[in-house]
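I'd like to ask you about the structure that follows.
Heads up, this is only part of the complex; the chains shown haven't been moved.
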Amino acid sequence: MSATPADTTTTAANSAADSPAGHTAHGHGSPGYVDDKDALLKRLRRAEGQVRGIARMVEDDVYCIDILTQVSAATKALETVALALLDDHLSHCVAEATAEGGPVAEEKIREASAAIARLVRS
Amino acid sequence: MSATPADTTTTAANSAADSPAGHTAHGHGSPGYVDDKDALLKRLRRAEGQVRGIARMVEDDVYCIDILTQVSAATKALETVALALLDDHLSHCVAEATAEGGPVAEEKIREASAAIARLVRS
Amino acid sequence: MSATPADTTTTAANSAADSPAGHTAHGHGSPGYVDDKDALLKRLRRAEGQVRGIARMVEDDVYCIDILTQVSAATKALETVALALLDDHLSHCVAEATAEGGPVAEEKIREASAAIARLVRS
C-alpha cells in the first residue's frame, strides 16, 4: 500500500487499524479504497466540477437538452465512483470479514447487499 | 441560492422571451426552466455540496458503505434535477414546437426522446 | 395515423378509434404506438422468452453470475420497449394534445413526465 506521506498521516490514526478508537468508531481499520484514494478523489473533483458547470449552464439559460446531457454525464461519473468503492469494499472489508466468518461476515454481506440495492434503484 | 442581481438581469433580458439575443444565442427563446431557475440552482448547489462532502469523506477514510449511501443520495438529487428540467422542457419548448408543428416539432421530440434514453440508461 | 389493414383488424374494437366507446374508455383514439405494434410485440415476445429462460436457468442450478447476465439483458430489453413507447407517445398523443393546447395538453405532459420519472427510477 504505497501511501503518499499525506495518506500515511491521514490513515495513521485510523489504520492504527486495531486501535480501540478505530473500533469504537466503526469497528473498521483503514477502508477498502485506501489504495485508490487519489484516483477516487480525482474522479470526485471532476464530478463536483461537472455539477458546478451544470449550475452555471442554468444561470446562463443554456438550452434544456444541453443541460440534460451534462446531468447524465455527472450521474454516470458518480456511478463510476460508486462501483469503484463497492469493488474495493468487496475486495477488502467483505473479503476479510468472510475470511474470519461468523456474524461480522454476515453483517458485512447484508450491508453490501443493501448498498447495492440503493445503487441499482437510484 | 436566491437570485443574485446578475441572475435577475439575465432572466429579465432573456424572458423577454423573443429577444433577438435569445434567438441568436441558440435559436431558442428563454429555456423551459426559466421560471424554476432558483429552485433548480438551489438543488444544484446542494448536489455540488453533496459531492464535495463525498470527497471529504474519502479524504477522512470514512467507511465505504457510509460513502456509498451519500453517492446514492447525490445521484438521486441529480436525477430529480434532470426530471424537473425534462418536465419544463416538455411543458414549454416541446409544447410550443408541437403547437406550431412541422419539422421543428419532430426534431424537438427526437431530441427529447434521446435525452430521456440517456437518463434512463445513466 | 394511417392504420395498415392489418392494424385496422387488430384495432377493430378500439379503433372504432373515434367511437364514443373509445372515448368513454380513455378519451383516446388509437394509441401512439399503433404503427410500431408489430415491432413492439416482437420485442415483448423476445423479452418474455428471456424471462422464461432465466427461470429455466434457476431450475437447472445455473451459476448465479450467468443468470445475472441474463437478467440484465432482459431488463435492458424492457427499457428499450419503454423508450419506444414513450417516443411514440410524445410524437403522437402529446404532440396532438399540445397542438390543441388547453388543459388536456397540460394533463398529457404531466402524465408523460410522471411516466418518465417512473422509468428513470425503476
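A few comments on the model shown:
So that you can tell them apart, the chains are marked A, B and C in the order they are listed, and the count of residues begins at 1 in each.
Operating definition for what follows: contacts are C-beta pairs under 8 Å (C-beta built on N, C-alpha and C of every residue); 3 or more make two chains touch, one makes a residue touch a chain.
Source: prediction; values computed, not measured.
Oligomeric state of the entire complex in this file, given as copies of the one sequence with 3 shown: 4.
Note that only the chains that are shown with their structure count from here on.
Averaged Cα coordinates give chain A a centre that lies 25 Å from the centre of chain B. Look at where the CA atoms of chain B average out and do the same for chain C: the two points lie 27 Å apart. For the pair chain A and chain C, the distance between C-alpha centroids works out to 37 Å.
The set of chain B residues touching two or more other chains comprises 79, 82, 86, 112, 119. Chain contact summary for the complex, chain B toward chain C: residues 79, 82-83, 86-87, 90-91, 94-95, 98-99, 101, 105-106, 109, 112-113, 116-117, 119-121.
Those residues of chain B that touch chain A in the shared complex are 6-7, 10-11, 14, 22, 25-26, 28, 30-34, 37, 40-41, 44-45, 47-48, 51-52, 54-55, 58-69, 71-76, 78-79, 81-82, 85-86, 88-89, 93, 111-112, 115, 118-119, 122.
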